[in-house]
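Every protein chain but one is kept in place in this view of the complex.
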């Protein structure tokens, strides 16, 4: 965990309401795929948590959907803006469990953390399959990026305007050894019910601090309460109870 | 009264803690000398009232002392900054009462409104005398500006480091027909007691709105309560009671 | 009825936005900025039987998101209000106005209310019970259900127009006060008045306000106000007028979802004289964004359900 100043060096729209922002600064704590960063914005009291989409030795990149005041402010940030950013938050995905043919399942604003994960997995697995779900064709993003990593990519849209018509669970491939998923809670539940193997789920929860201090993000698991910001956001399938 | 957007086109230090700021915008309501403007600053909930120091067809200039959070923020504003500014506030000085040889008495951050007043008075009076009081030599500002208008200027410093040693009341000239004064309340009281003619006083009061809506700035006068922001900030000597 | 209109105690408002008492004078200062007939209505400066000069200055202090005031109910007294302020107002405002009344005894309230009740321009009486009860030993009327209901019952007997009781938030149990007012015949409840607060000047090391304490208002009180509106609206069966920190169209909608039939905007007017007009103009677009067809439909929408 580290709190330091980052500079916006890229911030542009991928779709009408999905933006990609690259931040330059001390990335020494940006580690595991599935971890997140927490950004302080002028005009918002609490920080905004966003998953790491990609990282390199000088920068970290996030992809975010504009859903409210904070992300709206974010979408208007200009290159050069300095932001206080906390890095190295959360547990992240455990890539050791992947097996030979992992499957990555992302929905909407849940797609971003799967990219850095895929990047790590393609190095160690024989085949990485990715299923990305969106509402409609204009919402689709990142398909090419996953393909360029060498993943086998299936896109679904709820209205059938692009790719397979339906939900991610309508397009799960056969033969995967393990899965990783991130997306809206309804999708996570459907994935939970539709998958045959074990896997890992990345959850979202409203956060006070994002680093384990306030108990704002606690969530029930079979092994007691866990803080989504600290023992999460990634939970193993076996740990999950859906009672809240 | 008008609320509109002004742009900072100059903002520089005259002394270590006195700044001059020129704002470009709609000055159609910037009228009488002694009126004030009310500036909204990012990071301050209430506006900050400042007297008009000077005005021309495209801009208004203020001179302010850094005393707290708002003026501190102000001193760091860069050229080009846009500010919401309310103009045309307060009654201003009545210049018709000046007579042939008016005297202007200013103390510290009370000096600024006397400049636009002097500018108007030199056009209609045979002689305009100005006494400016400061604490010490490094606080002195605007002496040259008044001289350039053709005023007879006396400067006092409390510690004698420049000009006459003492307070403004130790250096009042003879033979003035009327006076105008602005400065700290202790100075105004001393001027009240030391002057032989009638005159006008510009007061300061903490303000909620600055345009007459909240009754935050009411002050007792011999003719009932007056709002410093509306029926003031200028009161005639005859109206003043010092009971608060 | 338009998308924005609501009905408050039998009177239709073109929109739910009401400028709050004490922040809008008797209206005409704002009429210099814009045509105030765009408002739902406004509540005029708290009026008492006798003229009051109020507290010594400083009367206002700044806070991070809001302000303190200790005006002390400065007003010219009800007779001058009727003789001078209302006729002057008539020239710039043609809608029924809300008459805000304060008092220091039950007789006081009854007198002022019955004078204003006769004025054609007055649509509603807003009875502010956050003043100290002089007869009751300085205790504030609005902090005791019994004292509150006595004021309301007495005023109701003396007037014909709807009586909206304005509550102080400085109580342990706002619901018990509101219920007592309802039982005593109140036609509506408005809340919240300001919350007692203090700021200290680090330079002088004394309280900023001459009165030491003052009433806190502005965006900083908004979450408290929403909570109290929700609690009261969940309980009473008379309309609730919500206020406290409202500064934008979204805040108006949040207050209405919490149960407010109409929403007052106070301190925001002092910082931006166009605040109410801007909020009214922004409402339709914000309603569209959140899929709201008519404002009346969302009143209390966040309660149960």
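When the chains are written out, they are named A, B and C in that same order, and each has its own residue count from 1.
Assume a residue touches a chain if its C-beta (ideal position, glycine included) is under 8 Å from a C-beta of that chain, and two chains touch if they have at least 3 such contacts.
This is a predicted model, so every value here is computed, not measured.
Visitor: What chains on display are touched by the one that is not shown?
Guide: A, C
Visitor: Which of these, A:31, A:166, A:184 or A:216, touches the one chain of the complex that we don't see?
Guide: A:216
Visitor: Please identify which residue in C:4, C:36 or C:63 touches the non-displayed chain.
Guide: From the options C:4, C:36 or C:63, the contact with the absent chain belongs to C:63.
Visitor: Write down which of C:56, C:77, C:132 or C:196 is the residue touching the left-out chain.
Guide: C:196
Visitor: Mind listing the subunit A residues that contact the chain we can't see here?
Guide: 1, 3, 40, 44-47, 84, 86, 205-209, 211-220, 225, 230, 244
Visitor: List the residues of subunit C that touch the chain left out of this view.
Guide: 63-66, 68, 143, 170-173, 195-200, 202-203, 205-207, 212-213, 216, 219-224, 226-227, 230, 245, 250, 253-254, 257-258, 290, 298, 301-302
The definition used in the following text is that only the chains that are shown with their structure count from here on.
Visitor: Looking only at which chains touch which, which shape fits best: line, ring, star, complete or other?
Guide: Other.
Visitor: Which chain would you call central, comparing Cα centres to the global Cα centre?
Guide: Checking distances from each chain centre to the full centroid gives C.
Visitor: Find the geometric centre of each of subunit A and subunit B from their Cα atoms only, then give the gap between the two centres in Å, rounded to an integer.
Guide: One centre to the other, that is 58 Å.
Visitor: Distance from the CA centroid of subunit A to that of subunit C, rounded to the nearest Å?
Guide: Distance between chain centres, rounded to whole Å: 46 Å.
Visitor: For subunit A, jot down the residues that touch at least 2 other chains.
Guide: If we look for residues of subunit A contacting two or more partner chains, we find none.
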